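All protein chains of the complex are present and in place, except for one that has been dropped.
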Amino acid sequence: MTADPRDPAAIQLSTVEQWAAAHLDPTWYAYFAGGAAAERTLRGNVTGFDRFELRPRVLAEFEAATAATRVLGHELSMPVLTAPMAFMRMAHPDGDEGIARAVAATGAGMLLSTLSPSTPAEVAAAAPTATRWLQLYVLRDRGLSDDLVAEALEAGFSAIVLTADLPVIGSRGRELASGWAIPEDELPALVRARRAGATERGFDLLDPTVSWGEVDRLASQFGVPVVVKGILRADDAVLAADHGAAGIVVSNHGGRQLDGAPPAIAALPAIAEAAGDRVEVLLDGGVRHGSDVVTALGLGARAVLVGRQVLWGLAVGGEPGARRVLELLGSEIAVALRLLGCASPAEVGRDRVNPRD
Amino acid sequence: MTADPRDPAAIQLSTVEQWAAAHLDPTWYAYFAGGAAAERTLRGNVTGFDRFELRPRVLAEFEAATAATRVLGHELSMPVLTAPMAFMRMAHPDGDEGIARAVAATGAGMLLSTLSPSTPAEVAAAAPTATRWLQLYVLRDRGLSDDLVAEALEAGFSAIVLTADLPVIGSRGRELASGWAIPEDELPALVRARRAGATERGFDLLDPTVSWGEVDRLASQFGVPVVVKGILRADDAVLAADHGAAGIVVSNHGGRQLDGAPPAIAALPAIAEAAGDRVEVLLDGGVRHGSDVVTALGLGARAVLVGRQVLWGLAVGGEPGARRVLELLGSEIAVALRLLGCASPAEVGRDRVNPRD
Amino acid sequence: MTADPRDPAAIQLSTVEQWAAAHLDPTWYAYFAGGAAAERTLRGNVTGFDRFELRPRVLAEFEAATAATRVLGHELSMPVLTAPMAFMRMAHPDGDEGIARAVAATGAGMLLSTLSPSTPAEVAAAAPTATRWLQLYVLRDRGLSDDLVAEALEAGFSAIVLTADLPVIGSRGRELASGWAIPEDELPALVRARRAGATERGFDLLDPTVSWGEVDRLASQFGVPVVVKGILRADDAVLAADHGAAGIVVSNHGGRQLDGAPPAIAALPAIAEAAGDRVEVLLDGGVRHGSDVVTALGLGARAVLVGRQVLWGLAVGGEPGARRVLELLGSEIAVALRLLGCASPAEVGRDRVNPRD
Partner (left out) sequence: MTADPRDPAAIQLSTVEQWAAAHLDPTWYAYFAGGAAAERTLRGNVTGFDRFELRPRVLAEFEAATAATRVLGHELSMPVLTAPMAFMRMAHPDGDEGIARAVAATGAGMLLSTLSPSTPAEVAAAAPTATRWLQLYVLRDRGLSDDLVAEALEAGFSAIVLTADLPVIGSRGRELASGWAIPEDELPALVRARRAGATERGFDLLDPTVSWGEVDRLASQFGVPVVVKGILRADDAVLAADHGAAGIVVSNHGGRQLDGAPPAIAALPAIAEAAGDRVEVLLDGGVRHGSDVVTALGLGARAVLVGRQVLWGLAVGGEPGARRVLELLGSEIAVALRLLGCASPAEVGRDRVNPRD
């Protein structure tokens, strides 16, 4: 009996990308799947997990583990939030709203991209109960930038995730070679609504000169936690804490920005050690299975972001496909925790993961 | 002249899996061959042997080596026992009885799965002379659990191997993707005989809350050696000794439970060192050839479990196929010992294996 | 929409070699692409970059980075010079003049091969504004050798790059297997113009017995910087400085000379440390993307040579193809600098690159 690739219920985490590749327009698949330059970092995000080994303890005397955890004060059913991604409607008409509903159904969290064609309010309406954070590209026009934040907070978004690793767009050869371009009708909501005609590419709105002071400003002005996304060094993690961040995301932007940057998981241990208890540390990059998540927990992460896996689920089966991916992840995490001998994410200590040799 | 894949006498250790894959129903091949999640640990069990190098001594002045050894007080013709595996009848109608007869014929040992459709008595009848141990999943119903042990001991099984690494079933994507399910008529003997209808999946009978105290209890109650299977850390090996185990099996359950766990062979050295002479250490995972066995001996194992190789032999040629695999293994072990300059397994000292670089 | 391989504007750095392979005569592709012996070093030049990881800093508070830099006193738009290569006309009729024009258009620098069929004056005429250096194989006939240098200086070439790693031609199996031979009508200009008939292969003119004294002699006689190309050890770098070199090129001759030599990028750090400020250090070998260039900068290089990528661009699209490759490289370098948090090549400190683990 072979599974039917059109059936979201048949999605498996190991094969969902291939199924998605078969569903998607090749140009869009190139856009979503591709990375920068020689794609060393893109591949490294996944193979980087081979540098670590999990060290389970047995006969741990409890029934089952829960994946539930607390991230920046929010209760989540699992230590997973969906990564902010643009152009979700090109993967499937369900788009960001579909992901939001999948997140709400499974108890994960969601990061909405600044460049989403949906407004924060639209996404909130689709999934009012979901934990939602706003991914923020700080805009050259700080008024517009602040309006977006205010609008998101108004819609119940509960944290600001400032993306720090895109002062310029990475050199993405696969994207360029495919002839990819932003579709006319996929302009970001903030462009459509307020600056129609001002630019054809949302990227032009972004301010590359953002400095650490912006973290202080956002933290003091909006009264919600500010998270800095794109940290790959311990010294920058310390700076984030110094400037009032409540959290950081260890990330190389899915291998789409600086090729040659380390796998996110490889950069995590030193950063988590430097961060200590001053900020909560999240990991973004290469997470495909629950065992990857618990590896990140053991190396000091509080939770992880999952991007492409959810996107492939959405591409294959819309909201049910994305939900299926999150369900599988949640299930795999609980299984991996139990097999590690940990009753919950909080119990995954540093002794549960070793560098390979 | 090309060998005939239908001829058990033509089986070779390097190709038996491919032959078996051609014989088996794809769903069952997926079940038997697959591992958890991204199958990192599944692959690692085999490639882990690349981390070590054998260091032969020459001109050793004796005729031939013997593979014969003593494991938990039993004389075996080679330091090999067959790993406990469920659903052997789906590989070949000869099933567990076929493996038992192959074991008896070659002088290896055998571990019978708790979930076998054959009773210990049936297996004992098929191969009364074989060294047979009972693999035990401790059941929620301790009475039933103890009945199974008692029945096995009655039938001449001489050790209890408590599997400690399955408090929950691993996330096995290949299995799920293949549509695999337990066949109606392959219920474990213990379910059929005593609890018919109580459950459709034997796994539901298992108690995930087993603790180290159960090792003490089994050891004191049944008067046979208790072995804890599924150890991957030195501290758990010490605990096993503290709780009265006579042996441990270093194992990641053939890569089917916690993906990301180290290759069994890589976990062995530190465990063997911690265990010292307090417990006998067995190695389970990735053994394909006699040189793998002697590598394990050099790293501190007393013997190894061999699962899939025997299963592939059974799938290709029934009992004669399984026997051929064991014969080849025994022969390769004796050859490898002689080439190492060791007259017997007991002579394989720690100086015979080096970590690669 | 798929890119058109015949359109130079569609060239991408990741795929230009495949496109070139499809354009070129197989024998010439073998000549250009091949390396020595087992081609370990050829492959290592590219994979060697995997031994290092870039360590970006975020929120760096400036608009954009410039790739512009200063090499041996020359202002270049990027830290890139084209490597000296023979037989460019066999890649495309535009030949060395095409490369020179591409270099002039993009603000990079160029090294002209001793064995070019074009004279320095011809190349200078094609691209009077380009930074041009003469690659020198010291000839047995020192008079002829000096004439060539003088002619080049007269034509505005501003440095002498003495190639030190070709006392004999490497063992290039792919070349030999392809039946490659120097075409009758591609004799070096210096042979055609002055020594016609003296030899059929320019290589016979070269003096293998060149010693460090030649570096002193050239430096004192011609009054332009002398660069020694082909250094792979720290002690030789120190000797180069001792003998008056202004620069060195860390290079294994594109993997075409001594197979088994380390990747150029792997040899760089120790050499750069030994060289200190005494000589400017350039890196030659395996550079395919802008991220490779910034890796070299972080490990102590002032600039890099780029050979095959420019050659493939020339093969695909003549001068516009070569120009496209340089434009892409310049753009990728500026992007990679910005992502590293460095406003210019001079800001790429040693802390921006780590050995992988």
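So that you can tell them apart, the chains are marked A, B and C in the order they are listed, and the count of residues begins at 1 in each.
Simple rule for what comes next: contacts are C-beta pairs under 8 Å (C-beta built on N, C-alpha and C of every residue); 3 or more make two chains touch, one makes a residue touch a chain.
Given the structure is predicted, the values throughout are model-derived calculations rather than measurements.
Looking at the complete complex, one finds that the omitted chain is in touch with B, C. Remark: the omitted chain is touched by one listed residue; of C:E53, C:D94, C:E151 or C:D165 this is C:D165.
Contact with the chain not shown here comes from a single listed residue; of B:A21, B:A60 or B:A270, that residue is B:A60. Checked against the full complex, the candidates C:E17, C:E151, C:D259 or C:E327 give a single residue touching the omitted chain, namely C:D259. On the side of chain C, touch with the chain left out of the figure occurs at residues 27, 36-40, 51, 164-165, 167-171, 173-174, 176-179, 208-212, 214-215, 228, 230-233, 235-236, 239, 257-262, 266. Take chain B: the residues that touch the chain left off the picture are 1-3, 10, 12-15, 49-50, 52-64, 288-292, 294-295, 328, 331-332, 334-336, 338-340, 354, 356-357.
As a convention for this text, only the chains that are shown with their structure count from here on.
Contact topology of the protein chains: linear, an open path with no closing contact.
Ranking all chains by how far their C-alpha centres lie from the centre of chain C, first place goes to B.
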